[in-house]
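Notes to accompany the following structure.
Below, a portion of the complex is reproduced, with chain positions unchanged.
Naming follows writing order (A, B and C), and every chain is counted from residue 1.
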Amino acid sequence: MRSLIVGRFQPFHNGHAKLINEISKTSDELIVVIGSAQYSYTLENPFTAGERVAMITAALKGSKFKEFYVIPIEDVDSNQIWVSHLEAMVPKFGRVYANNPLVKVLFREKGYEVKTTKLFNRDEESGTNIRRLMIDGGNWKKLVPETVASVINSIKGDERLRQLSEKDE
Amino acid sequence: MRSLIVGRFQPFHNGHAKLINEISKTSDELIVVIGSAQYSYTLENPFTAGERVAMITAALKGSKFKEFYVIPIEDVDSNQIWVSHLEAMVPKFGRVYANNPLVKVLFREKGYEVKTTKLFNRDEESGTNIRRLMIDGGNWKKLVPETVASVINSIKGDERLRQLSEKDE
Amino acid sequence: MRSLIVGRFQPFHNGHAKLINEISKTSDELIVVIGSAQYSYTLENPFTAGERVAMITAALKGSKFKEFYVIPIEDVDSNQIWVSHLEAMVPKFGRVYANNPLVKVLFREKGYEVKTTKLFNRDEESGTNIRRLMIDGGNWKKLVPETVASVINSIKGDERLRQLSEKDE
C-alpha cells in the first residue's frame, strides 16, 4: 500500500513523526506532500520548500518504509482542481491520511479512501507553538526530531523567525 | 436593452430572483456574470462555478427575457483591468446593475450607466444567512427558488457545507 | 442525456452547426465549451470569448435542445488538470463529443464516454479557411449560419482580421 500525507510542515515535528510511524505499520510506501510550497519567510511559513524537503528527508531516514517520496506542491487558486494538481505531481497512491475538513472532502469526492489521523499532545506539538517558542527563545528543540533541529540550526531558522517578528519601526 | 448583473451567487436566492424580475421590466436581454468563479469548497464559496451556472439557468427558465447569458468569470488581481477582463468574456452590454461600491466605481469610470439595486429583506435573503442555515440545519429552502433548491439537493450542497465547517481536530 | 462539446469556434461555422444538429438527436441538453477563451485579436484567434458566446447563442436559438449552456474557459498550463478545471466551470455532463486526440485521451482517462465526431466538407468548413477568406475578401458568409454572420458584421470582424494581417512596416 502506498499512502499519502499532506502538510505544511512549518516545521516537521514530533507529532508528524509519531503519525508517520503509525502509518508505517500498514503502508510500505509513503508520499509526503509539502503543501503551500511557494510560501516562505513569513511568520506562518518561515521555511522554504527546499528546507522542508531537507528536514523531512532527514527525519524519515531510518523509517521502516520500503520507499518514500517527499514532494513540494504549490497551492492553486481553485479547490476543485487541487487534487488533480496533486495527482499530476506525485506517483499513484491508494490511501490518504488527513485531518483537515477541506482536504478530507476533496479527496473523498474523488473516490479516495481517507483515514483521519489522531494527533496527541497537540497543544505542544504543533507548528504554531513551535514557531512561537522560536521567537520567544523557548525550548523548541525538544518538540522536533534531532535531525530536524540540526537542519534548522544549519540555516539559523530560529534567528530568521525572530528577525521577521520584529516591529516595522 | 441588454443589461448585466454581477454576483457570486453562493447560492442564488429569492433576493436575486426579485431583482432580476425588476430588471426584466426594462431590459429584454440579461447577462448574469458569476464572479469569483475559481472559488469553491470553502465556507464562503461552497459551490463551483458550474454548479452556480446550473442553479441560475434553472432559476431563469421561464423569465421574460428574450435572451439571457450565464457566464462564470475568474477574479483578476488588478481591479483596474477587471472591467476589461469582463468585457472580453461577455457579449456587449449597455447597462449595469450593482450595489457594491467598488463595482460601481469601476464601471462608472469606464463610462457605463450603473443602476443601484435595492434589496428587500436582506437579513434573511442573503448568501451569508443561507449558508449559515445550511450548516445549522435550518430552513434555507424557503429562501431560494424551488429550482435552485433542487440543484443544491442533487449535489448534496448542504451536507458539503456541514462537512467543510467541521473542526480540524 | 447532457452532452458536452469543446471548440475554439473562431468562428462558429456550418460544420459545427451540422454536428450539433446530430448531437441533438440523442441528447436533450448540451454544454458548448469555448476553449482558449483568453485569446483574441490574433490571426488564429480573432474573436473574444464574449463575441463567441454571442455567435453560438444566436446559432443555437431554435435548436431542439431542452437546455443549452455556452461557457468560455481559459486554458491552463497543465493538461492533466484541464478536465478538472473544466468540470469546475460547467454543470455535470455524461458524454463528450471530440475529435482532437489530446481531448479524447484526457476525457477517457477520467472515465468519460467520448464519441468521435465526423466533420464533412472540412476543407471549406473550417475556421482556418474561413479566416483566410475574411482576410482575402472571399465569400465566408456562406460557410457560417446567418445569425453568426450577423454577429460578425456587427463587430466588423472581417475588417479586424484584415487589419491584424497587415505587415509591420
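Basically, a contact is a pair of C-beta atoms (placed from the backbone, for glycine too) under 8 Å apart; a residue touches a chain by one contact, two chains touch by 3 or more.
Note that the structure is predicted; figures quoted are calculated from it, not measured.
Of 6 total copies in the complete assembly of this structure file, 3 are presented in place.
Definition applied: only the chains that are shown with their structure count from here on.
If you average the CA atoms of subunit B and of subunit C, the two centres end up 26 Å from each other.
With centres set at the average Cα position, the gap from subunit A to subunit C is 44 Å. Averaging C-alpha coordinates per chain places the centre of subunit A 37 Å away from that of subunit B. In subunit B, the positions touching at least two other chains are 38, 40, 48, 74. Contact residues of subunit B toward subunit A in the complex are 38-42, 48, 74, 160, 163-169.
Interface of subunit B with subunit C (complex): residues 37-38, 40, 48-51, 53-54, 57, 61, 67, 69-72, 74, 87-92. Looking at the complex, you find that subunit A touches subunit C at residues 76, 78, 80-81, 83-85, 87-88.
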